[in-house]
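I have a structure here, written as structure tokens, and I will follow up with some questions on it.
Yeah, one chain of the complex is gone here, protein chain that is, but the others are all in their spots.
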Amino acid sequence: MIQSLSGPVDTRPWWQKLVQNYTLRTFVQSLFTVWAVITFVFFLIRLMPGNPVEIYVNYLMNTENLTYQDAYNRAASQFKFDPDASVVQQYFVYLGQLLRGDMGESITSTGTKVSSQILRYLPWTVFCVGSALLISFLLGMLLGMLAAYFRNTWVDNVISFLASIVSAVPDYIWAILILIIFGVQLKWFNVGDMRGTYDPATPPGFNLPFILSALQHAILPITTYVLGSIGRWVLAMRGSTTSTLGEDYVNIARARGLKQNRIMTAYVGRNAALPLFTLLAISIGFVLGGSVIVEEAFVYKGLGSFLFWSISQRDYTSMQGVLLIITIAVVFSNMLADLLYSRLDPRVRVTGDK
Amino acid sequence: MSEVVLSVQDVSIVYRVSRGQVKASQHISFDLHKGESLALIGESGSGKTTVSLSFIDMLPSAAKITGGKVLYTRDGKTENIFEFSEARMRDFRWHDCAMVFQGAQNAFNPVLKIKEQFLDTARAHGWRDKGKVIKRTLELLRLVRLDPERTLESFPHELSGGMKQRTLLALGVLLDPQVVILDEPTTALDILTQRAIIEVLKEMQSRLGFSIIFISHDLALAAEMADRVATMYAGEMVELGSTQHIFYEPLHPYSLGLLQSVPRLSQDKDELSSIKGNPPDLIDPPSGCKFHPRCPFAQELCNQEEPVFKEHEPGHFAACHFTENVIEARANLWKKD
Amino acid sequence: MSDAIIEFKQIYKSFKKGRTSIPVLQDINLAVKKLEYLCLVGESGCGKTTSGKILVGLLKPSSGQIFFEGQDVSTLRGSEYTRYRRAVQIIHQDPYASLNPTHTIYDILSFPLFRHKLVKNRAQARERAGQLLETVGLTPVRDVIDKYPHQLSGGQRQRVSIARALTTNPKVIVADESVSMVDVSIRISILNMMMNMRESLGVTMIFITHDLALAKYFAWQGRIAVMYLGRIVEIGPTPDITHFPQHPYTKSLLSAIPEPDPDRTRTKDQIRLRSEDIPRLTELPPGCSFHPRCPWFVPGLCDKQLPQLAPVADSKGPVQVACLPMTQGKPLIPYES
Partner (left out) sequence: MRTFWPLLWQNKVGLIGFIGLVFYLLLITVFQWMVGFDNEVKLDQINSPPGSRLVLLTRPEDKDSYTKLQDLVGHKVGILEKSGAPTFLEKSNVEGLEVETYRWRSGRGVPESLEALAAGEVDALIIFSKLVRRYVLDPSSRDYKVSLSHLTVSNPKLGPALLLGADTQGRDMFTHVINGGRILIITAIMAGLISTAIAFILGTVAALAGGIVDRILVAIANFIIVIPRFPLLIVLAAMITLNNWLLLATLIGLLAWPALMRAIRAQVLSLRERDYVEAAMALDLSRMHIIFREILPNMMGFVVINFVVAITTAMYDQIGLIFLGMAPINDYTWGVMLYFGRSRGTLFNIDSAAMLLAPVLAIAFFQVCLVLFSRALEEAFDPRLRGAA
């Protein structure tokens, strides 16, 4: 009476396999979300009462004494839409442009492509936010695990208390605190020298002085992002590890006489870290959101600072472009986190849902 | 009788809680012989799991062993488990004494293949020869009637509950332990799956010759599996004897009460009755015999003096002041059969 | 059957999970006579709990009709429907999950009393709640009525659940595994109390359990329906089912159950199934769903045709089985592969 394993004989036809493929499905879902966001942002900018086009038309009428029609046509040429077409038609033209990677031209600096502007600022933000997330994710997991292992001892109390405090304080408050205390009062560094993304004296390129300069300029924003996000990781990892420590398989691993190291890494650590990957995506969105103020505070010329600039200049095409890029980044990092999770958790790999 | 593997002597364990001390297990003594299966039966909170957790030092942090010793003998050498160093205890676990917990649903690390988990266990106890471990694993999986190769390559979630339980049994005997503790091994399993586990267990025990401590609230299972049975009530062992003793000649009113409260399939209409009252509060247990508030035979003495756990006939122990009344009552009750 | 208080006619129920639909109940026909003891027995996933929930109106069947006192429930409207809902009540399995922890016992009992205008004011509600608590043996009432569920023991909570089910003066009570989580020593007293409710309150009891021994005790004067994978495979008077099981599944089940009687349980004949895999509900085998496991499988018959409940050939007994060879009068021959 040998028992056979029920299940994994896959008899689905190829097209069904394709449709039910987890990676593909996640990807299509992400594309759909991006499309929805594009549509949302487009109509938001076009159809809101007092929408940017209207405002711009009014602005032109007031400043340059144009008639409504002239002003409208002028606005249309700058917003890159056909003034005679309906909003829906404009929408499809816009979609087509987007597919070709064309986000239109900046309104305030005529002739500059929004996409090239974004490409200029994006890498710095990606560099900053990316390294900050990596640092706080790894460090946070480590501290969280530590707190969970020493549950209800002073180690845990200190770590959890500090994590609560750190997670409570908004990242831009950290930025201001760093500036006031270390920059202005203690003069540990010269704030003025650290503005921008690198020292204009060092030519960009893959060489040590440039990298050092880039790091020097990024260190403050990175520190701020780390401070702003690490508390969450610590608390999440502590909670996750605590509940994993209570799992049967961990107890049984102990009863099996496994060495402590092995239990802590392969049994507790791996399982406790799993839920954090889902949080990673949310965190990316959060940190990117905060980058607007943090970059502004440190005068770091990244995407957030560009967004703020375009908003204060009422440069709607740039604004639209940046908002889109940020959302797409979040959607796809969501997807990546999902896929990463499914790589790490065999339960998802097979069934395709959590 | 054959040699004693595990000798439990006067072990007491308490849990510290905010209200005081829960006297979870008090003055537990018994000997486990080589190759026998001993059932610990009792209701929830009777302390049967607590005492067995203490053998492998797996008690929760709130628990404290307040007395007693557990002597373990292997190859003629006897040691007190409670005095083990950490390293010795780690090696003792699973290699000498494996514990199969209830609810195997979650017994395996969900992110590792079954094979990894067998290898992990072997590696932790110094078995370096991977091929040999795999060979033994395949053998054991076949013994528990699973498809060995496929089980080995599976992740835990790909196995059904019954399969996991059997895989865990195979893992339990991987290192050829002398003692296997089974904590409610069939609870939450279907009847037919439970039957398969029972068969597998019996076969494994006869092949490998380990001793079993069997923890259950299910009298029927004990009747089928055990050579000897110990009844536990409110943290104390109240009766210990052969399966025949406990099921046909119980000396303790609680054992008798339990037998009276379970229906039997093969009989026609049974005369059943519950034990009156509720299990006692273990922080503030009743004076004297802890069972006396629920006992139909209780007299003034029971309230005042704790009965001694003593041998009434060879191999049959009980802690009751008035065993002769129990014998009389049981004769009256079972005459009708 | 005019004396049926509740009747299932061709009840089907399936749950949707994503794109797949899981058939939980298939073609259930069952008539429960007034004041009859009926037990639904089966392993987990057989659909017994779903049947219970459909019976009390918590779930709607996917197709089929339920008759309450001869009326099709789906045609009942307004007060008629309310009358039906009040007349059938359920007692859940887990005494720890079935009482809302934020309410006192009085609250729990008084909500339905007020809702159905069975009492006019607080004083009346308290009095009625007290009566109900006395009915279920929770005396003295004043020790219980203002407590929160967490202050009571498992057995006491289960009694409160029963009292709550009685608030609406029901005619039918479905007890879903209602004692399986209660300590062994007090199970019977709760079961006896429920059985007494038939006489004292005129309640028809439907008992759902996986434990055949309990089913036998409870429904000795009634009937047992054995379910397997969403279908009733055998139904008949309890003594017939427990002593002379007909369907291969019932036979295996009975042979697999250990008994609290060492001699008897060890000499029991064991039926060996051909497979221990329980098919998934989403991938039910064709024909009789038990055929891949059945030791008396007849190729070409059992795997082709769907068996219907019918009396065993040549017998005029009241037992009905869903087994093609038996109903067609063919002898059961062990299947050799």
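Think of it as A, B and C in the order they're written, each chain with its own count starting at 1.
Simple rule for what comes next: a contact is a pair of C-beta atoms (placed from the backbone, for glycine too) under 8 Å apart; a residue touches a chain by one contact, two chains touch by 3 or more.
These numbers come from a predicted model, not from an experiment.
**Q** Could you tell me which displayed chains border the chain that was left out of the figure?
**A** A, C
**Q** Just name the one of C:P112, C:G137 or C:P311 that touches the chain not displayed here.
**A** Reading the full complex, the residue touching the unseen chain is C:P112.
**Q** Pick from A:I159, A:M237 or A:V322: which residue touches the chain that isn't shown?
**A** Of the candidates A:I159, A:M237 or A:V322, A:V322 is in touch with the missing chain.
**Q** If the hidden chain were put back, which of A:Q90, A:S213, A:N271 or A:N334 would touch it?
**A** From the options A:Q90, A:S213, A:N271 or A:N334, the contact with the absent chain belongs to A:N334.
**Q** Out of A:L31, A:V155 or A:I176, which touches the unshown chain?
**A** Only one of A:L31, A:V155 or A:I176 touches the chain omitted from view, namely A:I176.
**Q** Which is it among C:A97, C:L201 or C:I333 that touches the chain not included here?
**A** Considering all chains, including the one not shown, the answer is C:A97.
**Q** Touching residues of chain C against the unshown chain: what are they?
**A** Residues 53, 56-58, 82, 85-86, 88-90, 92-94, 97-103, 111-112, 115-116, 161, 164-165, 167-168 of chain C touch the chain that is not shown.
**Q** Considering the whole complex rather than only what is displayed, give the residues of chain A touching the chain that is not shown.
**A** The missing chain touches chain A at positions 33, 36-37, 40, 44-45, 48, 50-52, 161, 164-165, 167-170, 172-173, 176-177, 179-181, 183-185, 191, 282, 285-286, 288-290, 292-293, 296-297, 304, 307-308, 311-312, 314, 319, 322-323, 326-327, 330-331, 334.
Simple rule for what comes next: only the chains that are shown with their structure count from here on.
**Q** Report the inter-chain centroid distance for chain A and chain B in whole angstrom, where each centroid is the mean of the CA atoms.
**A** Between these chains, centre-to-centre, one finds 54 Å.
**Q** Among the residues of chain C, which ones contact at least 2 other chains?
**A** Expected reply: 273, 276-277.
**Q** On chain B, where are the residues touching two or more other chains?
**A** 145, 160, 196
**Q** Which residues of chain B touch chain A in their complex?
**A** Residues 56, 58, 90-95, 98-99, 101, 103, 105-112, 120-121, 124-125, 142, 145-147, 150-151, 154-155, 157-160, 163, 168, 171, 196 of chain B touch chain A in their complex.
**Q** So in the complex, which bits of chain A are touching chain B?
**A** These residues of chain A touch chain B: 1-8, 247-249, 251-259, 262, 266-267, 270-271, 274, 344-347, 350.
**Q** Considering the complex alone, what residue numbers of chain C touch chain B?
**A** Those residues of chain C that touch chain B are 43-44, 153, 155-156, 183-190, 192, 210, 212-214, 216-217, 220, 239, 242-243, 252-262, 264-266, 270, 273, 276-278.
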